[in-house]
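The complex appears here without one of its protein chains, the remainder shown in place.
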Amino acid sequence: MIWYGCDYNPEQWDAATVEQDVRLMAEAGVNLVTLAVFAWAELEPRPEQFELAWLDDLIGRLDDAGIAVDLATGTASTPTWLGDLDDDLGSVDRWGRRRAGGARGHHCPSSPAYQLAALRLTAALAERYANDPRVVMWHSGNEYGGPEACYCERCGAGFIVWLKRRYDDLDALNAAWGTAFWSLRLGRWEHVEPPRATSDLHNPAQALDWNRFRSDLLLEQFTAERDLIKAVNPDARVMTNFMGLFPELDYWSWAREEDLVTDDTYPDPNDPRGAQDNALHLDLMRSLGEGKPFLVLEQAVGAVQWRDLNTPKRPGQFRLWSLQAVARGAQGVCQFQWRASVRGAETFHSAMVGHAGPTGPRWDEVVRLGAELETLDLTNDERVHADVAILLDWNSSWARRAAHTPDDAAPDAELRRWHAAFFELGIPTDFVSVDSDLSGYRVLVLPSHFLVSRATAERIERFVDQGGHVVGTYLTGVVDDTQGVHAGGYPGPLGELFGVRVLEHWPLPTATASPVPGVARISGAVRAPFPGPVESHWGTLGYARFAELVEARGGDALATFVDGDLAGAPAVVARRHGAGRATYLAVSLEEESLLAVAGALAADAGVRPTVLDLPAGVEAVRRGDRLFLLNHGDEIRVVGLGTLSAADPEVTEVRVGPRDVRVVGLVPH
Amino acid sequence: MIWYGCDYNPEQWDAATVEQDVRLMAEAGVNLVTLAVFAWAELEPRPEQFELAWLDDLIGRLDDAGIAVDLATGTASTPTWLGDLDDDLGSVDRWGRRRAGGARGHHCPSSPAYQLAALRLTAALAERYANDPRVVMWHSGNEYGGPEACYCERCGAGFIVWLKRRYDDLDALNAAWGTAFWSLRLGRWEHVEPPRATSDLHNPAQALDWNRFRSDLLLEQFTAERDLIKAVNPDARVMTNFMGLFPELDYWSWAREEDLVTDDTYPDPNDPRGAQDNALHLDLMRSLGEGKPFLVLEQAVGAVQWRDLNTPKRPGQFRLWSLQAVARGAQGVCQFQWRASVRGAETFHSAMVGHAGPTGPRWDEVVRLGAELETLDLTNDERVHADVAILLDWNSSWARRAAHTPDDAAPDAELRRWHAAFFELGIPTDFVSVDSDLSGYRVLVLPSHFLVSRATAERIERFVDQGGHVVGTYLTGVVDDTQGVHAGGYPGPLGELFGVRVLEHWPLPTATASPVPGVARISGAVRAPFPGPVESHWGTLGYARFAELVEARGGDALATFVDGDLAGAPAVVARRHGAGRATYLAVSLEEESLLAVAGALAADAGVRPTVLDLPAGVEAVRRGDRLFLLNHGDEIRVVGLGTLSAADPEVTEVRVGPRDVRVVGLVPH
Partner (left out) sequence: MIWYGCDYNPEQWDAATVEQDVRLMAEAGVNLVTLAVFAWAELEPRPEQFELAWLDDLIGRLDDAGIAVDLATGTASTPTWLGDLDDDLGSVDRWGRRRAGGARGHHCPSSPAYQLAALRLTAALAERYANDPRVVMWHSGNEYGGPEACYCERCGAGFIVWLKRRYDDLDALNAAWGTAFWSLRLGRWEHVEPPRATSDLHNPAQALDWNRFRSDLLLEQFTAERDLIKAVNPDARVMTNFMGLFPELDYWSWAREEDLVTDDTYPDPNDPRGAQDNALHLDLMRSLGEGKPFLVLEQAVGAVQWRDLNTPKRPGQFRLWSLQAVARGAQGVCQFQWRASVRGAETFHSAMVGHAGPTGPRWDEVVRLGAELETLDLTNDERVHADVAILLDWNSSWARRAAHTPDDAAPDAELRRWHAAFFELGIPTDFVSVDSDLSGYRVLVLPSHFLVSRATAERIERFVDQGGHVVGTYLTGVVDDTQGVHAGGYPGPLGELFGVRVLEHWPLPTATASPVPGVARISGAVRAPFPGPVESHWGTLGYARFAELVEARGGDALATFVDGDLAGAPAVVARRHGAGRATYLAVSLEEESLLAVAGALAADAGVRPTVLDLPAGVEAVRRGDRLFLLNHGDEIRVVGLGTLSAADPEVTEVRVGPRDVRVVGLVPH
C-alpha cells in the first residue's frame, strides 16, 4: 500500500467546506491526512483548556471516508497566550535582539513555559489518541530547526550544561577550543557564550560545538514528545519531517530516534537540476532509514510561495517527481496542503485544491496520480539497492562551515556534485554515516570530507582492506573531531591509505584572465595563480574552484599538473591495497571530467548503471523487481532494457513520453 | 500666473548673503519662496520661546521684491531640546532599535511631546501669519512618511486603537487577519503588535492594516496642523508636499484633506525614462487634485546628492522638464533649494545658485526659465483632458507588497509599464481611485490591480455597462479588502465581467535557457517551465515575467498560447457588454507588444494620440488651447500638427531643437 495524502488545516474552513473536502479527498484517492500541525490555539484555546471535540469529529469523518491520520503534536507554532506566561518567549538573534510574535516558530526552544506547555499538550493528545487505530502515525513539531536559532541567556546556559557533559572540565574545553590563541582562555564556565556577534572572526570550535548543542537541544524536545506518546502506546509510530540536507540538524542522530523517516521536498521547477535535487532528498531519506521505506510528507502540487520567483511545476511534473519518490523508496507522497489558504503567510503555496476549486489540469493530475498509486501496490520489501555510498556527516559540514577555510564554498557543494554525477550516470547511490555498515558497498566516496576522526579513518581502512574502493577529494581529512587540524599534512589519518600528503590548498578564482590592460606595463604582464592543465590516463581533466598541492607518498599519480604553478605535482593519486583501492583527487573536477572519472572508478569496482545506454533525459531506477523509467525531457524516448529482462518477455524496449513514467516488471534477481 | 520659486533656508546664511539673495531672486523671476521647512530650532530656540522677528523681516524683504511666501509649519525636523522632554523621542525600527538623533525626521510620530510641541509651534505661526496676505499658502511638515517607520510601543498602542475602531471586536480582527493559520489567534487586544521582525514570514493582513494605520497616523498630524491654521483663517490654503507614487501613504485620502496638491519630483537624468517618470508624477498630481492645477514644490536644477551616482541634468533639461510640468497641469515649479548649502547633509544637492555663485550656464537657464514662465500666462482654467484612466489604489499596492506573492516584482511595476506605454504613444492618461467618477473616460486600465473589493467591481461593471472599455492584466482581483483571496478563482468579483477564470499564476524566470551542460545526460535534457508563444489577431505577442493559466468563461480568446506548457489556453480574453468591453491580459507584455495592444485597445475605444505621427523623442501635450511640443532627443525635429489647427493658420509645422520646447496656440476646441 502506498500513502497518498496531505496536510489539512481545517481551522481555516467552515463546516460545509470541511464536509466537501473529505468527499473530494476520497475522490482524489487520498488515504492519509496530517492533522493539527499548527492547531495548538484550536486544541488549547486557553491554558490547560483542551478542546478536542472538533478533532474527534474530523478523525471520524476521515475514517468514514477510508482515510487514516498522521497526528501532529501541534507544538511548532505557539498560541499567543503562551507569551503571557513568558516575557522572554521569543527567540533572540546573534545580536541579542528578541524576535517579535506574529509568525510560527517564534519561541525560544529553552523556554520553560514552552517546554512545559508543549509536553502538556502532547500528553493530552497522546492520552486521547495514542491507542486510536485511526491514527497510524505521529508527527512531532514541524521542520525542527527551521526557524532561526536562538542565542538567548537560557540557551547560553543550556550550552554550558551541554559542554560540561561533553568535556567534563574546563581545561579540556579550553584545549579543544584552542583558546590559547587570541587570549580567549575561559577562566570560568560562565565565560562561555553562544557564538554571538562579536568583534572579529569567531572561534571555529565554539561554532562547531554550538551546532552540535543546538541539534541535541531540539532532539530532546522531539524525544520528550515521543516518549509521552510511547508511554501510552509503545507501538505508536513517531517521527518528524526532515528537509533533505538541511544544514542545522544531524539527521543521522535524529533518524535513530524515529520510527519512520519522512521528508519535505521542494525542488525548484526553474532549476534543470530539480529532479536531481529531488533524487538527493529521496536517496538521503532512504539511507537515513537504513533502506526502509520512508514517506514524502510534504511537497507542492504546483508552486511554493517562499522563493523570489515561484514558478509552478510543469504539466506532468508533479506526477513525475512523485513517482520518482516511489521509485527511490518512498512508501507514499503527501502534499502541503490539501486546500490553498485564502489568508495567512502561505496563501500562494499551491495545494491539491487550488483557489479556483477542484478543477483544471492540476486537479486532474492530482486525481490521476491518486488512482495510479492505488494500483501500484508496492510492498515495503521492494527495495532499492546501491553499490556506491557517499559519506555524509553533519559534523564535517559544520566544521567546514565554522572554519575560516580557504574558500567560502558551501560545505556540501562537492557532495552534491558527486551525487549528481552518479544520478546522471544512472548508478544508484546511498548515503552513509561514519557509523554505517559499509560491507554491502563496492565504492565509498568522501566528497571533500573535511572532518575525519581517527576512528572513521580506521573504518575506511577496513573497508578498503576488504576490497572496497574509496574515492576522496580535496579538503578531506583536514580536521579532527574537535576542529583541530591534523598536523603533519592532510588528509591526516587517511594519508597512509591514499598514499598522499597535502601541502597546500589552492582555491581558484572563477576566471583567471587579467583585468588589467596591457598599457599597464608591469601589472598588465602579471598572471593570477593557476595550477596548470591536468593530464591523466583518462585524458585531459577539466577542473575548477579548487586544487591542492600534494605529494604522492606511497600512491601512484594517475593525473599530473603538466604546466603552471603546480607543474609536476600529482592531481590524482591512487594506492592499491589488495583488491581494494584508495583514490585521492586533489582537484574539483568539472562536470564532463567528473562524469568520466566517476564512471571509470565505479566500473573499476565492478559497478555499472542500472540500465546501459539510456537516452537523454531518462532516469531508470530499480526498486525490487520493478523498473521505473522516468523521462524528464521534452522528447518521446524509446528505452532499451539493456542487460535487464522484463517479466513479460515480449517487452524489450519501452516508449516513454515527455515527463511521463513507465513501470516495467522485471525477472526477479 | 505661474509660480516660480524655491525653498529658502536663511538660517544658513549671513545678513549680506540674504540681502543679495532677495535681489538675485527678483533677477531670476522668482515669485514664491518656501520658508521655515527646517527652521524649528530658529523659530523656537528654547521650549515656548518663539523668535519670529527674523521671519517677519524676511517676509517683508521678499514682499518688497514682489515675492510671495509658502510658509512651512517647521515640524518635520525637531530641535534637540525636544529630546530633553521625551527620552523615547527617536523612532524605533522593526528590530526594536531606537534611532539616534543628528538628522531630520528623528521623532516617533506618536511621541506626545512631539505632538504637543508641533501643534504649539503651528499655532504660534498661524496666529502671526494666517491672515497675512503675503503668505499665500501653508506647508505642513515635509515629505510625510519619508523617514523610516516607527515600531515602538506607543505606535503599537496606537495601532491597537486604530484596529479597535476598524474591527470593533477581536473576533472580527482574527477573522480578517486569518489568525486561524499558524495558531496566531489573538486572545486579547494586547496581543496585537506592529509587524516587527519575527521568526518567519509575516502575516500579510497585519502588514496591510499597519500600512493603513501608518498613513492615517501621519494624516492626523497633518489635519491637526491644518485645522489650527484654518481656525485663524478658514481661507488659508494648506498642503504638504507629495512624492509621486511614494508607497507609504494613501495620497488619495491625503489629497482630500488638502487645499492644493504639490509634489517633489526628482527624475534621474541618467535614466532615459526620466521624462516618463516625471510625466507620471505630473499626471498623478493632476489626478489627485481632480484636474485642478497643482504645484511642483521641489525639483533639482541640476543634480541631487542622495543617489549612488548623481549626474546633473543635461543642458536645457531643467527647463524642458519644468515646461513638461506646466504642460501637464502644473501652475508653477519650485526648486529645492535657492542657494546650495555649504554645510550639512544636502551640501551637494544642486540649487538655483550653486557653490560658484550666480554664474555659468546653469544660472543662465534659471534666469531664462523665470522670464519665460512670466510671459507664459496660463490660467487655472486651462486644463489637460484625458480619455484614458489608470486605476491606482494604495491599498492594492500594500496588499501586493504584504502578500507573499508568486514573484517579488514591485507592486506598481505593471502600472508604470502602462503609463509608459500611453506616454510613448502620446495618449494622455489620468489616474483614478476606486472612488473616482469614471464617467468622463473611455478606457480604464487595471494594471495587475491585486486588491479588488466587490464594491469596486460593481463600479467597474457600471462603467462598462455605460460603454466603457476596461483592460485588466494578470494578478488583478486576487484579494479582497482584508487581503482574503477571492475563492473560486481570480479575478474574483470581476470574473464575470471579463468572462475569465484564472487557475494558476506563472511567474517566469528572465531566461529559460538551461545552464546545465549537455554532458549531464538527464538534467541537460530538462527544460524550465515555459508557457509557450502567444498568437493573436495582433500577431505574435512578446511577453515576459508573468503569465497565468486561465479559462475563458463567457469571454472570447483574442490570443492563445500555441505551444509550451500552457498550449491551448487563452492569453487574452475579451467580453463585450453592449458598447462596452472588458479585456483581460493573462501575460505581462513586452514593450513592443504592449505599445501595439495598448494603442489598438485605445483606438477601439475611439481614443487617439494628441498628435499623430510624431517624430522620435518628441512629446506633445495639450493644455487648454495650447500645444506644448517637447523634444527630449538630441536631433532637431520638424513636427506636423496633424488633425490640430494652430491659432495662426500659417503654422502647420513646428521646428523643435534638441531638449527644446515650443508652445503653439491652437484653435479652441
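Lettered A and B in written order, each chain numbered from 1.
Here is the rule we go by: a residue touches a chain if its C-beta (ideal position, glycine included) is under 8 Å from a C-beta of that chain, and two chains touch if they have at least 3 such contacts.
What you see is a predicted model; the values in this text were computed from it and never measured.
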Hidden-chain contact residue, picked from the options A:47, A:66, A:509 or A:539: A:509
Sole residue of A:61, A:120, A:154 or A:202 that reaches the chain not shown, by the stated touch rule: A:202
Which residue of A:116, A:161, A:231 or A:528 touches the chain not shown here: A:528
Sole contact to the chain not displayed, among B:29, B:105, B:244 or B:289: B:105
Residue among B:66, B:112 or B:357 touching the omitted chain: B:357
Footprint left on chain A by the chain that the document does not show: 95-97, 177-188, 191, 193-206, 403-408, 483-490, 501-509, 514-529, 549, 551, 565
Contact footprint on chain B, counting only the chain that is left out: 9, 11-12, 38-42, 45-46, 74, 77-81, 83-84, 90-91, 97-106, 146-148, 269-276, 302-303, 305-306, 308-315, 340-348, 350, 354-357, 359-362, 420, 423-426, 591-592, 595, 614, 616-619, 632-635
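Assume only the chains that are shown with their structure count from here on.
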CA centroid of chain A to CA centroid of chain B, Å: 47
